[in-house]
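Notes for the one structure printed next.
The complex appears here minus one protein chain, its other protein chains still in place.
All chains are identified by letter, namely A and B, in their written order; residue positions are counted from 1 within each chain.
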């Protein structure tokens, strides 16, 4: 699938500008150190600018005005983003539609868009609607009444339970579960009565869900993940949560029921968030933190219980030296006792 | 599927008493604020009692003796439980048995109860026994020799490995794994020899297992989850554990091998419990806690390592202010040095 492109073509594709030989042809990407003359490389971090002098690359993606060291340059506002776009251009084959393959199993009243691919072992329940160009990989299970938008990819053995709604351009990694029953029980003396979870899950457009991640359906209405938010692997989203737009929820995070997360929030790996909280826009929570209460917007937090990140760093520095602090206090006690004795004797 | 019921019928169903118009007809449930005259609502928290005055609901589920503000009331001992039961009555359609659907695959010597539903893509190994009215959703895999009781539901792509036993009225969410090999290896010089895990997993009646939760089979005998216990999503239960009755094990909890948990224990989200411990009845462990040793019954614990919850709260308050404490100690050191110098000079 190797194709070659001129730097002029790439600059047009990226909305950038060539400095150097526009007609130079390249066929892929490589790191600064390893790139040959048929490859494009990129400089995202100005710290490594001097490596540009030594690269053998046919061209370097750089921010406007960077020193070119005599190399061909494609100037772009965001070289890392341009690199990602060229990765897709050179290495990702567009998926050719396969249609409904014979070993798939399609229910009654199913509406399929154009150019879908439904692989063997896929089971689609009754009254499901699938948009154009959806790709449903082997073993994925779509329960009855689910709606899925255009250009969405669902990987192998993922499960989407009844009536949930998935937007356009979503990607769901293998084994993810969308719409499992929320963990809700009414105490009934010593035992527990399961509260029917009759709501759904809604994933808006451009949401991506990691492998074996679980999103529980709401008790009554909808657990909601808004446009552009990305969830990593093994994340737990409990029933009735609402996650805002363009959030990054890193692996093994758990969010308890009915919590609302703002836009552009980052929860680092293994963070736990209690239920019924409100987390403001642009909040960043450090890895493994435990969040027991709501967090105001536009700040970073860490620790269990989570406190402002800077305070946490200071507290942790003391924690590591607590035995010394205790010794210091014990010494002070003795010195004070000595002083007291001395004064009493005078 | 909308049906209407009189308040008299509902009171009989719930074992409660009507105050007001027994003949009033309703067709569903709604929150206090939103309920119209054809809906039932409920008051679980006496804090919101005054809202009853303003509700438009046809009836309110309330504890005996509550102020009715002139509304129709169904008096029940536990209004929240009654609400859950009516949710089921009004909104959950009884599952109509589908039989063994043609795209399912059934092994040799399989015993099926009456009115089962076995969906496409289900694979059932040899010598499996399934009780009456079981529902096995698409893509669920049941290995050879498994026994499953009556009225149990197994969701899509769940896996139950060889010889495990599942009780009556259990619910297993999508992607859960019952009976994976325990993590047991004998050191053999630099490398590890896998110890065969020849035991099983036993889930007693009314156990519910969350999505993508894993329960390892025992090395020799049985990993055991007793009657009525509920596990949330992404929980890890290691080999040889025994979990008591009516426990609540919240999402992302991990319990190491051979630990025994009593009855009515709650482990909040992301708790970790070490191996070979004993956790007493009615213990509550706070979210993200790490439990390195056995815990006496009838108490709450938090922190890593877990200590009594009240002590942990006090310690955490100090941790957040440790930098101040360190400064205070440094100031005291200076003041003492000053006093010592003063006294020496006298």
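Definition applied: contacts are C-beta pairs under 8 Å (C-beta built on N, C-alpha and C of every residue); 3 or more make two chains touch, one makes a residue touch a chain.
What you see is a predicted model, and the numbers here were worked out from it, not measured in a lab.
Note that of A:155, A:217 or A:239, the residue touching the chain absent from this view is A:155. Set against the missing chain, the residues B:26, B:234 or B:279 yield one that touches it, B:234.
When the full complex is taken into account, the listed residue touching the unshown chain is B:141, out of B:86, B:141 or B:249.
Taking the complete complex into account, residues 78, 80-81, 83-85, 87-88, 91-92, 103, 119-121, 137-139, 155-157, 171, 173-175, 206, 208, 210-212, 228, 230, 232-234, 245-246, 248, 250-252, 264, 269-270, 287-288, 316, 319-323, 325-326, 329, 332-333, 336, 339-340, 343 of subunit A touch the chain not shown. Counting over the whole complex, subunit B has residues 105, 121, 123, 125, 139, 141, 143, 157, 159, 161, 175, 177, 180-181, 183, 185-188, 190-196, 198, 212, 214, 216, 234, 236, 238, 252, 254, 256, 270, 272, 274, 288, 290, 292, 303-305, 307, 311, 314-315, 317-319, 322, 325, 328-329, 332, 335-336, 339, 342-343 touching the chain that is not drawn.
Rule of thumb we're sticking to: only the chains that are shown with their structure count from here on.
With centres taken as mean Cα positions, subunit B sits 27 Å from subunit A.
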